[in-house]
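For this view, one protein chain was removed and the others were kept in their places.
Showing subunit A:
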């Protein structure tokens, strides 16, 4: 048998080792597999590629995709095109980080544990919350887990959840699946002019509602009235769960200041490439009162026997490997490496950099909206927005986007994807990556593509 470069065992080694274990042939080691369940024929798997040919194959696959590095992109909707500092890849490419697993042995995992502790601190700071966990799969599942956590915290006495129609439609779908387990009922709160209809919320709120779920900035880029929503929640005793783009919180008042009970979202805007939608990195921040209900890993500060500061996984009595069926969530592997990448990006930004970046995103999106409006398009919703806004492009967005790609632009999101009645509505996203020149050319291309 020829040896593969990932497999160090020589024929000689194998012979010696078989002798030690008392087997004549490696087949003896598999003799306990009943004949009945052994495959009749070998698997149909393509032959191995050498590294040169593998790279050629992947280059070819990669080249068949239109990259957002090739053309300016105006897509957002939860996945944003931001500059990724070179330091991010330098750090996450250190194999002491990326080839390690969960830091079960703290004495040789202080690096990862401290990095997570710093991540938790940064997220708590940005969201204005008491604490944050080590990460979740992504913003949407973090949101669904928040709903389940809150219902559990209220001991399942309140089984209804109100989710605003201005929350990302895919996040709403994920919530719908997650609540099937605990059998919670989800009702939606209407949208009015691109924002949560607070009157509708008030009408639907009652004693049976455990949580109200909103997004800030919301799916359409709008800034929700968290103050009014909080007041409505308080009247009925519901908890307020807010999904937030953490970059926006560089300029927006953090949900914590409005009294949010749980703030979740995705740190993708901080150093994580779009990667066709994943892996990104969910964050989960909450109040102290909910600390022992939080899903996933938490890192805490402590000391060693000599009094030296150190870090450990803590409050593990919440988790599946200790509590099994009584755990607060089944999450085990999370998004640690991406949390690290985001920590590096947040560190690179720093205190003033986060604010300035958020402000640039705010201003550029408003500039783009103004230009689109000046070109004669209808802006669907009024009011301030972050990154995104909805444009009525006057014809089918799918067709418009086909014309735009020919002109060298990746157009905005077709909202007809989620609601057929909106198939003329494009969700346009502008980040700091889009230069004035690109925005101006895009508006022109949009005019020509009607």
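Note that in this section contacts are C-beta pairs under 8 Å (C-beta built on N, C-alpha and C of every residue); 3 or more make two chains touch, one makes a residue touch a chain; residues count from 1.
Rule of thumb we're sticking to: contacts and distances are computed from a predicted model.
With the options "ABC transporter permease", "Phosphoenolpyruvate-dependent sugar phosphotransferase system EIIA 2", "(2Fe-2S)-binding protein" or "Probable glycine dehydrogenase (decarboxylating) subunit 2" in hand, the undepicted chain maps to the protein name "Probable glycine dehydrogenase (decarboxylating) subunit 2" (source: UniProt).
In the complete complex, the residue from A:187, A:289 or A:322 that touches the missing chain is A:322. Per the touch definition above, the residue from A:241, A:362 or A:428 contacting the chain not shown is A:362. When the whole complex is considered, the residue among A:194, A:221 or A:250 that touches the unshown chain is A:250.
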